[in-house]
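One protein chain omitted, others in place.
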Amino acid sequence: MPKLTGADVSKHNSKDSCWVIVHGKAYDVTEFLPEHPGGQKIILKYAGKDATEEFEPIHPPDTLEKYLDKSKHLGEVDMSTVEQEEKEFDPEEADREQRIKQMPPLAACYNLMDFEAVARKVMKKTAWAYYSSGADDEITMRENHSAFHKIWFRPRILVDVENVDTSTTMLGTNVSIPFYVTATALGKLGHAEGEVVLTKAAHKHNVVQMIPTLASCSFDEIVDAKQGDQVQWLQLYVNKDRSITKRIVEHAEARGCKGLFITVDAPQLGRREKDMRSKFSDAGSSVQAKSGEDVDRSQGAARAISSFIDPALSWKDIPWFKSITKMPIILKGVQRVEDVLRAVEAGVQGVVLSNHGGRQLDFARSGIEVLAEVMPVLRERGLENKIEIFIDGGIRRATDIIKALCLGAKGVGIGRPFLFAMSSYGLPGVDKAMQLLKDEMEMNMRLIGASKIEDLNPTMVDTRGLGVHSAPVPVDTLNLNAYDPLQGPRFAEKPKL
Amino acid sequence: MPKLTGADVSKHNSKDSCWVIVHGKAYDVTEFLPEHPGGQKIILKYAGKDATEEFEPIHPPDTLEKYLDKSKHLGEVDMSTVEQEEKEFDPEEADREQRIKQMPPLAACYNLMDFEAVARKVMKKTAWAYYSSGADDEITMRENHSAFHKIWFRPRILVDVENVDTSTTMLGTNVSIPFYVTATALGKLGHAEGEVVLTKAAHKHNVVQMIPTLASCSFDEIVDAKQGDQVQWLQLYVNKDRSITKRIVEHAEARGCKGLFITVDAPQLGRREKDMRSKFSDAGSSVQAKSGEDVDRSQGAARAISSFIDPALSWKDIPWFKSITKMPIILKGVQRVEDVLRAVEAGVQGVVLSNHGGRQLDFARSGIEVLAEVMPVLRERGLENKIEIFIDGGIRRATDIIKALCLGAKGVGIGRPFLFAMSSYGLPGVDKAMQLLKDEMEMNMRLIGASKIEDLNPTMVDTRGLGVHSAPVPVDTLNLNAYDPLQGPRFAEKPKL
Amino acid sequence: MPKLTGADVSKHNSKDSCWVIVHGKAYDVTEFLPEHPGGQKIILKYAGKDATEEFEPIHPPDTLEKYLDKSKHLGEVDMSTVEQEEKEFDPEEADREQRIKQMPPLAACYNLMDFEAVARKVMKKTAWAYYSSGADDEITMRENHSAFHKIWFRPRILVDVENVDTSTTMLGTNVSIPFYVTATALGKLGHAEGEVVLTKAAHKHNVVQMIPTLASCSFDEIVDAKQGDQVQWLQLYVNKDRSITKRIVEHAEARGCKGLFITVDAPQLGRREKDMRSKFSDAGSSVQAKSGEDVDRSQGAARAISSFIDPALSWKDIPWFKSITKMPIILKGVQRVEDVLRAVEAGVQGVVLSNHGGRQLDFARSGIEVLAEVMPVLRERGLENKIEIFIDGGIRRATDIIKALCLGAKGVGIGRPFLFAMSSYGLPGVDKAMQLLKDEMEMNMRLIGASKIEDLNPTMVDTRGLGVHSAPVPVDTLNLNAYDPLQGPRFAEKPKL
Partner (left out) sequence: MPKLTGADVSKHNSKDSCWVIVHGKAYDVTEFLPEHPGGQKIILKYAGKDATEEFEPIHPPDTLEKYLDKSKHLGEVDMSTVEQEEKEFDPEEADREQRIKQMPPLAACYNLMDFEAVARKVMKKTAWAYYSSGADDEITMRENHSAFHKIWFRPRILVDVENVDTSTTMLGTNVSIPFYVTATALGKLGHAEGEVVLTKAAHKHNVVQMIPTLASCSFDEIVDAKQGDQVQWLQLYVNKDRSITKRIVEHAEARGCKGLFITVDAPQLGRREKDMRSKFSDAGSSVQAKSGEDVDRSQGAARAISSFIDPALSWKDIPWFKSITKMPIILKGVQRVEDVLRAVEAGVQGVVLSNHGGRQLDFARSGIEVLAEVMPVLRERGLENKIEIFIDGGIRRATDIIKALCLGAKGVGIGRPFLFAMSSYGLPGVDKAMQLLKDEMEMNMRLIGASKIEDLNPTMVDTRGLGVHSAPVPVDTLNLNAYDPLQGPRFAEKPKL
C-alpha cells in the first residue's frame, strides 16, 4: 500500500471527517470524537494535521491500538509531504525557560510545599493547570489541606522514643511508612518518563504505588519498572464495556497487582476551570465565539457519556468484581459513613475516604473530616477491623499523616506533591520528597510520644474544631478603611548623601 | 394648540414649578416630585430641560400615561427651540469604552461570577452601581453567597446516575431546572432591550420568569415577548391606592400570569450607598453642599411615603388579595419561621425566603439560612407539603441550588447574575449563563449521587457551620508586623546582561 | 506689682522649679507636675516658656483657677520680653493643610464611618491620635463594633409600618431617638469651640448630652449653651478629694443636670500607644533616651496616683453619692452581670455596660456582648425594670442601635463618631451625623417590622455567634504562597498606538 500524503490527510479536517497523524501514521477519529475524555475540541484543532507533539505526553503508547478500531488505522504517511507548522514565539514560554535556568537547587526544598512552589514556576502552563486545578471554585481542594489545620495534638511525654518504627502494613503488604503513591493521570505532562519515575521512587522507599487507569505510560511499562518484591495496586475507572474492564482487571492481577481500587467518585469528570482557562488561548478566542453562536455545550454531556467511565456503576456491580478477581477490592472516593457501612456489608476489603483531590464535587468534605465521622461509628458497631480505611487529599506534612493515623486510618495516599517534585526535579525530587516525609515522620512520632504506629490513638488529637465550616461575616470595608492601624517604632530616615 | 417652546419650559426650573420634556412632550411634575421613587433630586436636575436620555432607560414607555394625571400633560414642544446641552468629556466613560473593545469573548466565561467580573468593567458606572449595590455595608448582600459556603456535601456513591433529570415543578409548572428568573428592576440600564431579553432566554431554557413591577419595559411588552406555553409570574409592589394594585393584578391574571409574588420585605426602599455615591458627581459637589445648608433630608421620608409602595401593607390585606385573583399567592421576602407558619395559616401557596438580594435590611440573614431553620419546623408539624418554599439571594453555582433543594426548597430565584450576563453580552450572555448552570447542575447531581430532584435530601448536606455568624478577633497588628513569614526556596537572580 | 519678664520665667525651666506662661500670666506648676493627668513630660517641654498654644485646646478656661492653688499664681508677664519661638516647617502639617483644601463636601458623607475617614486625613496628628486611639493593641476598641456584626436580624413582615416612631425615654427624659451623646474628653482638640458644638446639635435633634469631667470647655460654658428644656447629664471622674467631687455634683444638680454617670472603669487611665507615639517626635528622640538612662517610668504611677481619679473608689462610696444628690445615679463602665446585680442591690438607677470605648482594659468584652449576658439574668430574677441598662462602644449604624434595643438596652451612647464629624465639618457635620442615624433608624425600624421602640424584642435577633471569640488558626504561609488562585476572564491587552 502506498503511503498517504499530507495532502490526503489534510482534506479530513472537520467534525464530519477527522483524520490525524500520530507518529507517522494516520487515523480516522471521526466517530471517536464524542468519546474523547479530553473533549473533541482539542482533537479538532489537529484535524488533518500531525498531532504527535500534543498526543505524546498525554496518552500511553498503546492507546490507539487499544481504543481505536483497527478499521480506523489508515496506515503510514509520507512525512516529507506533511507541512511543518512554525511555532509562534511565546513570551510566557520564554519566561518559563529563563526561570528554569534560575531554579533553586533541590537542597533548598525543605518540605512538600516547596516542590509545589517551584513547579508552579517551571512547569509548562497547561501541565501546571492540569495538575494543580480543582473543581469549580477549588474550595474542596484547598479545604483538603486546611482541614488538617483544625486538628491539634495532645502529645504524650516521657515515653521512650529512642527507636521509632514507622513501618506498618496495608492490605497485607509491609511498608516503611504509612503512605502510598496514589493514582494521578498523565504523568508525562510533568516529566518525559512519566509514571515510572514514581515506580522507582516507591521502590527506593518501600512504599506502594497505585497505577492509574489514565497513566501516560502504559500499564505494562509501569509494571515492568518495578523491582524485587515491590508491590503495586491498580486504580480502575470502570468502562461501560465490562469486557474491557474485565480484561484490565485480569491483566493487572496476572501481572501481580495486589489491590484493586475502584474509583467511585467520578461518574463524570469534574469541571476544572483553571485547567480550561489554561487552554483557552488555543481554542476559544475566535471572533465567532464572541457572538455566542459557538458555545460548546457538548462538553458536559460528552464527558458524561464517555464510555471510559460508566456513570451507571452501582452497588449492584460489586459482586461481579468479586467474581472476576482475587485481589482485595477497595472503593476509592467514599464520602459518608452510610456508604462505609454499606461497603462493609458488600464485603470489600477497604475504602478510601476521598474527594478525588478536590477535582470532582466542590464542597465535598475532606477525607480527614469524613474519617473523624466514620471511625467512631465503626468502633461502636465493632466493625473497625472488618475493613481498612484509607484517606487521601491535602496531605503535605508527616503531621497530617499522624493525624489520620491517630483517627484510625490504615494509611494515606499522596498524589500531587510527588507530581510536583517529579516535574521540577525528576526522580531525585520524588526521592527527596519521600525522604523529607520520612524524616518528618520519625521526628514527629518522637515528639508526640509514639515509638510505633500502633501507639497512635484518638486521645492524641483534639478535633473539636474539625466539623465547623465557618466563613467569617463579610468584611466591614468602610470601618476597616477608616481604622488607623498601630505601628511599631519608626527607624530614622536614611541620611541622604 | 401651538407647540410649546424651549423657553416656555425653561422657566419652570425649580421645586416650585417643575416642567420637564420627555420624547418631545412637556410635563408638569411639580406635585409628583415628592412621590418619585428615585428621589426628587434627579428630576430637579432636568427641571426646565429635556430629560429624555435620563428618563428612557429607567421607565417603561407607558409610565407617564399611567402615573401622571392627564392634567399635567402639557403637550408637544417644538424641539428646534430647545437648547442642546453639550456633553462634557468624561475620562471614566472614555476608559470604559476602551475596555469594551478589549472585552473577553463570551466563551471565556466559565461561571456566573465571570459575567459579574466583566460587567463591572464594561457597564456604565451608574448602571453597575444600581445593579451591584446593597444596603448599608453590604454585609447581607455578601453573606447571601457566603452562607452557601458553610454548607458542605455528604455525597452518595455507586448510584446509577447515567441519566440525570433536573426537571421539576414549581406552583404546578414544569421547568427544566429548579431555578427561575427573579424580578429585578430597571433592565434597560444594562441593556437597551430591557427585560424582554430575559423573557427570551427563559423560554429557551424552559424556566419561569418573574416580571418585576419596576421593569424598564412595560408589563405588556414583557408578556408579549413570551413564546408558546412559556410561564411568567408577577412580582408586585403593593400600591397605597389598592385600585391601582387591583388593576395590575387583574391585568396580569388576564394576560396569563401563573403566580402572584407579593413583595413583603420592602415597606421602604433600602439605602444603597454605593448607588448613591455613583450619582454623586452629578448632584452633590456644589459649593453650597459643603456649607451643610443643602443637606437633603427628604430622601428617607420621600421613599417611605411614596405611593408606589404601601408601608401599611399587613397580614390583614391577604384575604383581599385572595378575593381578587385566582393566581397562587406567594409572599416574597419572608425572613423567619414564625412568619412562614403564619403564611400557612393565611392560606397562601408559597413563600420566598429572601432579603431582597441584600438591598433592604443589612444583617438580615440569608434565605438559605432561614430555610434551614424553617424546614425542620414545618416537617415537625406536618406542614412541609402545605406550602412551596423558595429562596433567592447569592446563588451562583449549581451546587448552591442543590444545597437549597437538599434542605427542602422547591426552587431558587436568580437575579443579578442574569443582569450581568445581559449587560455584558446580551441574550447570548444570558443564554450561556443558564446553560452553564444546567451543565453544572447535571454534573453535580451526578457527583452527589442523585439522578432526579426528588433524590436530594437533608442527609446529603452538612450544615453544622451554617448558623454561626462569627467575626474573628480583630487582627493583632503589631504582632503580625513583627512576624517574619516563612518563605519557599529562592530562585536565583536573573543574570544581568 | 511690676510685671514679670520672660527672663524671670525662663530660669524656672526644670523639674525642680517649673514655671509656665498661660495667657500672659505666669504660674508655678512645680508641685503640680506629678498630678498632671497628661503626664509631666508635656509640661516640662514648656518649662520657663509660653505654653498658651498647647494649653488652650485641652483645658477649660477655668482650669488654673480651679486646680492650682492661688499661691502659685505668679501674676502678669510682660509678653514683649518673652522670646517667640519660631516654628519649624513641618511637612506632615503642610500635607494636612493641603488635604483640608481637597476635603470632600459634607454631602458626600453617607454614614458615620465616612466622617472618621475624613477626620483621619484632616485632623491634626495629635488630636487624631487622642480621639482615635485605644488601649494596648486596640483589640477591644475594634471588637466593640465588630461584636455587632455577630448579631443578625430576624425581621417580621407584613406589619403596618407606615408611621414609625423612634422616640423613647431615658431616665424619664423624652428623646427623639434612643441614643445620647456620651462624654468624651478634650473637645477643643478637634474643634475650636469644643463641646458646645455637641450641645447645639443635641438640642437640634432632641437627644441628651452627657457632659464630660475632662471637657475642654468649662462645665458652665456647656450648660450655658443648652436651649429650652434641653436635658444634660454629668459624667463624673471621682476625685480623691471628695469635697471637690461633692462641689462638682452639687453644682451640676443646681444647674439642672438630670443624671449622674459615675465612671467606674477607670481607676487608672489606660495606656494608648498610638496616642503616645503621636507625641513621640516631641519628647522622645533625644540621644540620651537611646542610652536607656532616660526611660520615664513615672508615667504609669503618675496616672494612677493622680488625684483627679480615685483608684480607691468602691461600692462603699455609693451610699454617700446617694446622700449628696437627688439626680439618678448611673454606673458607667460595668462589665459583668455580677456587678449589674450588685448595682441593683445598691439602689442605683442605671448602668452603662461599657469598656470606655476600648481605651482602658484591652480584651474587655464589648458592651453589646455583656448586655446579651445581663438581660436574661435580670429577666429571670424579675429585675429587668428595676434598672435602666445602657451600652456604649462601637455604635456606627442604626442597625447597631436596634440590636441593642432588641436585646433590652434602654439606649446607647455614641462618642467618637460625633467628635469626628465635629472635627471635620463642625456643627453641620454633627447635625448631619445625627440626621443620618435618624434616617437609618426610621428605615431600619420599618424593615425589621417595628413601628415603635417597644416593638423591638429579643426574638428579632439571632445572637448565636455573639459569644465566640475566635481567632483562626495561623495562616499556612507556604501553602498559600504555592497556591495559584483562580482568575476570571481576561481582557485583551490595550492595543499600542
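Letters A, B and C mark the chains as written, and numbering starts fresh at 1 in each.
Methods note: a contact is a pair of C-beta atoms (placed from the backbone, for glycine too) under 8 Å apart; a residue touches a chain by one contact, two chains touch by 3 or more.
Not measured: the values here are computed from a predicted model.
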item: Residue of C:17, C:227, C:314 or C:459 in touch with the missing chain, whole complex considered; value: C:314
item: Among C:109, C:141, C:249 or C:330, the residue in touch with the chain that has been omitted; value: C:109
item: Positions on subunit B where the hidden chain makes contact; value: 111, 113-114, 116-117, 120, 128, 132, 137-138, 142, 145-146, 149-150, 273-274, 277, 396, 465, 470, 472-473, 476, 478-479, 481-484, 486-487
item: Residues of subunit C in contact with the chain not shown; value: 98-99, 101-104, 108-110, 113-114, 117-118, 121, 136-137, 139, 264-268, 270-271, 273, 276-277, 280, 284-287, 289-297, 299-301, 304, 310-315, 317-318, 331, 333-336, 338-339, 360-365, 467-474, 476-479, 485-488
item: For subunit A, the residues touching the chain missing from this view; value: 103, 105-108, 110-111, 137-139, 142-143, 146-147, 149-162, 164, 397, 399, 403, 425, 427-429, 431-432, 435, 439-440, 442-444, 446-448, 459, 462, 464-465, 468-472, 477-478, 481-482, 488-494
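Quick note on the criterion: only the chains that are shown with their structure count from here on.
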item: Same-site or different-site touching of subunit B by its copy subunit C, using the half cut; value: different
item: By mean Cα position, the chain sitting nearest the middle; value: B
item: Distance from subunit C to subunit B - Cα centre to Cα centre, in angstrom; value: 41
item: Per-residue multi-chain contacts in subunit C, two or more chains; value: 111, 137-138, 142, 146, 149-150, 465, 470, 472, 478, 481-482
